[in-house]
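With one protein chain removed, the remaining protein chains of the complex are shown where they sit.
Now for chain A:
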Amino acid sequence: MTLTGHTSTRKMLYWGSHYLMIAAFVIFALFPLYWLLKVSVTPNDILYTEGVRMWPSRTTWDNYTFVLTQSNFPHYFMNSVIVAGTTAAVTTVIAALTGYAFSRFAFRGKVIIVALMLITQMFPLVMLIAPIFKILAPLGLTDSLTGLIIVYTAFNVPFATFLMQSFFDGIPKDLEEAAMIDGNTRFEAFRAIILPLTLPGVAATLGFVFTAAWSELLFALMLVSSESASTFPVGLLSFVSKFSVDFGQMMAAGVLALIPACLFFLLIQRYLVQGLTAGAVKG
């Protein structure tokens, strides 16, 4: 074997195993989603009778029709859209302003505030449910979407702030100084120069907070008791009854719940990829 032949075989082996590992990981990550889809289109009568098959012999949309027309799911779904959307928007605005301040200004107590924000991230949320319930109840914020939005925002702001701060840190100070010399106030410079450049960061933050709020179950379950204020993760549980689990409908609801998250990421993915690789390529 020639030297070049030898190296090219090694190269092929290297890349072959490289792609094999990636493929294995992707399959591992996506298989549950596939299974979700498969079960959701499997008719109830053959769900248990066909054994384990990669695709059912018959498919049906009945589960979807039922979930959309006969169940409360559309209502839960809307609640989730409102809660997750508002949380993402409010959190990102707060995080952008706070992150900018952390990135650009030196002020008294900065270290303490950063430390406090880190501390809030240290405790398991389960520990905090009782006190939070105690605080929200007299304010009439339990069993309400507003209450959920406030709690989610509070818990997401610290991380989102640090995330935004890192994006602002990546933008040279010179830019807003140039804008301030050109005739902007600091806030105008922030809005006209810095914010457009931080769009990837804003998208990443929005995406992160939206998914976190979208799939949150613990608080949604504990703070909300009525059907009218339930979000979809709680709603999914309603397919589990004392005597049976309606897998088909549950999976159909699950697939539907994926749609907004997918849409959302589809919208922001252009910025997200930029954001995650920011700094990798010199502008």
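Simple rule for what comes next: contacts are C-beta pairs under 8 Å (C-beta built on N, C-alpha and C of every residue); 3 or more make two chains touch, one makes a residue touch a chain; residues count from 1.
Basically, contacts and distances are computed from a predicted model.
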*Using the UniProt record as the reference, specify the protein name of the hidden chain from among "Glycerol-3-phosphate ABC transporter ATP-binding protein", "Metalloprotease", "Malonyl CoA-acyl carrier protein transacylase" or "4Fe-4S dicluster domain-containing protein".*
"Glycerol-3-phosphate ABC transporter ATP-binding protein"
_Can you tell me which of A:L13, A:A130, A:A178 or A:V245 touches the chain that was removed from the display?_
A:A178
*May I ask you to list the residues on chain A that touch the chain which is not drawn?*
172, 174-175, 177-185, 193, 196-197, 283
